[in-house]
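Here the complex is missing a single protein chain, while all its other protein chains stay put.
Letters are used for the chains, namely A and B, taken in the order the chains are written, and counting of residues starts over at 1 for each.
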Amino acid sequence: MNVMRKLDLKPERAGRARRFAALVRKESYQVVRDPSSILIAFVLPMILLFLFGYGVSLDTTRTRVALVIEEATPLTRDLAASFEASRYFSVVNGRDRREFEDDLVLGRVRGILVVPASFTADHAAGRHPTVQVIVDGSDPNTANFVQNYAQGTVANWERQRASEGRSPPPAIAADQRFWFNPELTSRNFLVPGSIAIVMTLVGTLLTSLVVAREWERGTMEAMMATPVSAAELLAGKLLPYFILGLTSMTLCVLIAVFLFGVPFRGSIAALYALSATFLMPALGQGLLISAATKNQFLASQLALISAFLPAFLLSGFLFEINSMPTVIQWITYIVPARYLIPSLQTVFLAGDIWPMFARSIAVMFLIGCIFFALAARSTKKRIG
Amino acid sequence: MPTPRTEIDAAPFVRLSAVTKRFGAASPALDAIEGVILGGRITGLVGPDGAGKTTLIRLMTGLMLADEGTVEVLGYDTRRDPGAIQAAIGYMPQRFGLYEDLTVQENLDLYADLRGLPKTERGRTFAELLEFTDLARFTARLAGKLSGGMKQKLGLACALLRKPRLLLLDEPGVGVDPISRRDLWKMVENLTAEGIGVVWSTAYLEEAEACDHVFLLNQGRLLFSGPPQEMTGRVEDRVFRLSGVDGRRRDRLARLLDQDGVIDGVIQGEAIRLVMKPGLPPPTLGTDDGAAPARASVTPPRFEDAFVDMLGGGPGGRSRLAETQRAFTEEAGRPVIEARGLTKRFGDFTAADSITFDIPRGEIFGLLGPNGAGKSTTFKMLCGLLKPSAGEGRVAGFDLRRDAAEARNRLGYMAQKFSLYGDLNVIQNLNFFAGVYGLSGARKRERIDLMTEIFDFRSIHDMSAKDLPLGLKQRLALASAVLHEPEVLFLDEPTSGVDPITRREFWTHINGLVEKGVTVLVTTHFMDEAEYCDRISLIYRGRSIALGSPDEMKARVASNDLPDPTMEDAFVALVQDSEAKEAA
Partner (left out) sequence: MWWTRLKALIVKELLAVLRDPKGRTVLIGPPILQLLVFSYAATLEVKNVDLIVLNRDHGHWSQEIIQQIGGSPTFRSVTLAASPAEVRFALDTQRVLAAVEIGPTFSRDIEAGRPAEVQVILDGRRSNASQIVSGYVGRIVGAVAAETPAGKRAASDLIQVEARNWFNPNLTFQWFMVPNLVASIALLIGLIVTALSVARERELGTFDQLIVSPLRTHEILLGKLIPPMMIGLFHITIYILAAVFVFGVPLRGSLLLLYGSAIFYLAAVVGLGLFISALSMTQQQAILGAFLFMVPAMLLSGFATPIENMPSWLQPVTLINPLRYFLVIVKGVFLKDIPLAEVVRQTLPLCLIAIVTLSSAAWLFRRRLE
């Protein structure tokens, strides 16, 4: 028996490399042959990208509003024309606000802009001419936009008149500029953000499923009873899904740039550095989930709740972290996507801003190490 | 046959001392197991499901640690040196540990790499193993697409890649047809000749008889350790075969079992097999009912006889269930179950090919065959789970196509492993089954109370079904299936893996019900269960290759070499016959 032990020690390194290669090869075959891997790694990402590229749009272009001109004068007609010309509104004209109150209730218009009968007279007399905006508060976000745009349109109209010398210029003009995304196209930041979600799906959901599947089918047990070490087992799982995650990300980036026309101003190196680091915590979490559940059903539920939803909701992707209650803000600090999403948006829209990336990479790396340590601890070569 | 060897070179491969393993607070899964496993022989770990066999094997692999005691494998302690052990053993877990979406060759390559088989040796080793397992033609096939027997052989091949010193096989025989099982056994026997130690765990007691050494486990305790002959020796000269019992052998058996001195009795084809208390003669079957007296002859004991004897004997012969059952009287000659040319095709694969048989009232009819042969397909067509592609089936006189619901009202269905709702407790399960069979009000209460009483559910009525021990699950499944007093019972693998006492109790009830005119259709790949049947249809590759009583089947294959074949012998011979005919 001692002889055998010595024999095993000598070719240890070569054996390790070969075992590792064998595990990676096995995993790759499985990815290619298992429809659910393809589904999660390629179909689901396409659907998400598509939804965020087309379906979800925070751009309130052409909001339907009613415009009520209670008294038609050259002045009010001029104002009405500027509302009609606004690219933010799609205007229905009317004479009486009561015509549109039902439409507001039924959601057919988002707001009613009322230029009162006294407007022309008040304007001429300098008696605080007023434009009323009645908005549908049941959707506060749209309501806010309608208010802002109405205000903006009126201000523009006044500035226009001022430049034509027909009214005094405003005392202070606020010149507003939006950097990185001057047209405020929501697709430009939603699509990069959704790439982070795609990587969460591959890294956490898919990985936790495939590891749990090995437990369920008893192949994990057979593996463990071979000379493979726990570290080799883990690494053999991770490498294929790491590559798959990056592949899936690359595909998404190509679609984002070439199909959706999202600008890409940063460097490819930064993109891959960020994505690769992000996959560490994502994969680590996947391993941890599967090691803890050993059951595909529970793993999928846990992965969706603990990885997908936070990446979606608590990462600043759709909702501003700063606006959340403090307790929830604390939670967002352990959501890896919180660091990736702004950095990805930056790589796409702003360019390489390394101080920001360095911080994101450092934090994601740290979270990744913690997940790995926990996963390694729970994946001993032991059953039950 | 085991090759003779001296005791000196047989240093223990595995040494178990006071090994105890617990899961949760329940009684231990393994309780102070002691023993030694030697190289060069097949050691059987024998016992019903839940006895602790898998746990014991996992302890030997070092994948699981004992709570108390030590496990030493090939000189290493599993606690300290699991790596060294894993490098030197071959292990085939239940379900064989194969990757189903990898091909045969890819599975072999994977395990060869993991076990560090040098490249130079691969060609030869693969060729040898593929030849040995007869898988050479299938190297490009996905493992998931192999039959149970082929999977098992591939699993074995993977475990043997780098010739292990100790081979651990966890229930290699489950779900595999007897022919493959015999092939496997021969392969493993060849290995022992090279000095490899083999541990073979099984719930089939007949497999135990072929082992060199047996560990008999029951509920975590080691009941017996030694050569199987020593075990069967316990009941030597106490096992009798009563033949000439004619038609009413079930009724006879029931009465015999209640007699003093009878430890165990089962139906064996046309005869009754009895185990008597030491020194007692076989009971003379009285001629009080006018039947011809039975002839009793001493017959060689089997492992199961000794096991039941060791457990203190089987249950009595009375079935309260049958006593309270209303009798179904003979009607004008119409068979209760009819299958006429039943055929089921899935794409271009014919799972069942024109199966035809009749089952008269009060008969137990068996569909016997390996997994995947088509017996389940036939069974499912007859109970309405599958629509036949051709042919027709009738149950209790109702055509399954047109009056399926009427037919279903009259049948009870029990699939041992799948009948119950695990999350519902005992009473909720009974309530559910009573409800779906349309029992309500006083009748429902009465039937449920009766079942609770007969099967002794009162103390466990609020336990979830999934937490019940196997024996109780089986009782609950039976109770649920007969609540509505069905005319016909469909039993799918009703007692596989169950301990012999529970199995006897089950068959006592079934025998009693059959005496009352209930008709039973049972599928099994379990040769013992086949012996309870009046007639059997042997299903192989989608076709019925033989139909007749168990004794007829055995008689058909009896020869000078094999004067008294077992059911399994008959099965193997008939299948080989059919294959030979097909080849011709």
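Please note the rule applied: a residue touches a chain if its C-beta (ideal position, glycine included) is under 8 Å from a C-beta of that chain, and two chains touch if they have at least 3 such contacts.
Quick caveat: nothing in here was measured; it's all calculated off a predicted structure.
Engineer: Out of B:Leu74, B:Leu129, B:Ala352 or B:Cys383, which touches the unshown chain?
Structural biologist: B:Cys383
Engineer: Looking at the whole complex, which of A:Pro74, A:Gly165 or A:Pro325 touches the chain that is not displayed?
Structural biologist: A:Pro325
Engineer: Of B:Tyr437, B:Phe457 or B:Trp507, which residue touches the hidden chain?
Structural biologist: B:Tyr437
Engineer: Hey, which subunit B residues sit against the chain that's not shown?
Structural biologist: Subunit B touches the chain not shown through residues 380, 383-387, 405, 408-409, 411, 413, 415, 417-425, 428, 431-440, 464, 490.
Engineer: What residue numbers in subunit A mark contact with the hidden partner chain?
Structural biologist: Interface residues of subunit A facing the absent chain: 36, 39-40, 44, 47-48, 51-52, 54-64, 104-107, 110, 123, 126-145, 147-148, 150-152, 154-155, 158, 167-182, 184-186, 188-189, 209, 296-298, 300-301, 304-305, 309, 313-314, 316, 318-320, 322-325, 328, 342, 345-346, 349-350, 353, 355-356.
The rule is simple: only the chains that are shown with their structure count from here on.
Engineer: So in the complex, which bits of subunit A are touching subunit B?
Structural biologist: That would be residues 1, 4-5, 8, 11, 15, 18-19, 21-23, 25-26, 29-30, 33-34, 217-219, 221-229, 381-384 of subunit A.
Engineer: Could you please specify the touching residues of subunit B with respect to subunit A in the complex?
Structural biologist: Its residues touching subunit A are 23, 58, 61-65, 74-76, 82-84, 86-89, 91-102, 106, 109-116, 142, 158, 168.
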